[in-house]
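For this depiction, one protein chain was excluded, whereas all remaining protein chains were kept in their positions.
The block that comes next holds subunit A.
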């Protein structure tokens, strides 16, 4: 019988492991770069949602919906293969930069929603109080709204960091040499895909599961804080 677990080879496993591990650093670096890009561009979409002029807001929101509802893989291909062919503005980008722009912009449409939910979560009374105290526009945002809007979004933002980490291997399709590409290379060279791909899965699990537990903990902590606020609020009424 050739079936069963007899096809698993520990020798291949230990042979491939150090080679694949070499790609972990750059994979994490790309995750952070994409995430940073998403965090920054996210502000743009949040601002767009608040634009008072519908003639500008609606077309931009249409573009946001388009980016959000189409596959990030196709967007990566567009930036890597098609962007250099675009007249005037087009230029060739390396896989790392392409992935930062592609995945960063794709997930910025989600991050923008997170920011928005944070801002909408600030009670109307806080806006009114800031106005009543004659705060300037800038002071209202920096002293009153943002300090209350940001903390509740931290667990959600943490979740998106983990999601980003799991999306980054998409960049292997445009030649980014992260852990998945190295595993595929090893597989192609030795004609053994089982062990290298299992190693990649284990690496993802080992890194993202503890992070998910951490985010859960943060979530509980912030929920508790919000509950406390709710109690003091009801006492005040």
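Here are some notes:
Assume a residue touches a chain if its C-beta (ideal position, glycine included) is under 8 Å from a C-beta of that chain, and two chains touch if they have at least 3 such contacts; residues count from 1.
Following the convention adopted for this analysis, contacts and distances are computed from a predicted model.
For the omitted chain of this complex, the UniProt record lists the protein as "Ectoine/hydroxyectoine ABC transporter permease subunit EhuC", which is one of "LLM class flavin-dependent oxidoreductase", "Ectoine/hydroxyectoine ABC transporter permease subunit EhuC", "Solute-binding protein" or "Aspartyl/glutamyl-tRNA amidotransferase subunit C".
Annotation: of A:97, A:126 or A:173, A:173 touches the absent chain (contact as defined above). Among A:58, A:150 or A:201, only A:201 touches the chain that is left out of the view.
Touching the chain that is not shown, out of A:26, A:48, A:73 or A:154: A:73 (per the contact rule at the top).
Contact with the omitted chain, checked across A:7, A:136, A:189 or A:223, is made by A:7.
Residues 1-5, 7-8, 65-66, 68-75, 77-78, 81-83, 85-86, 90, 165-170, 172-173, 180, 184, 187, 192-194, 197-198, 200-201, 204-205, 208-209, 212 of subunit A touch the missing chain (whole complex, contact as defined above).
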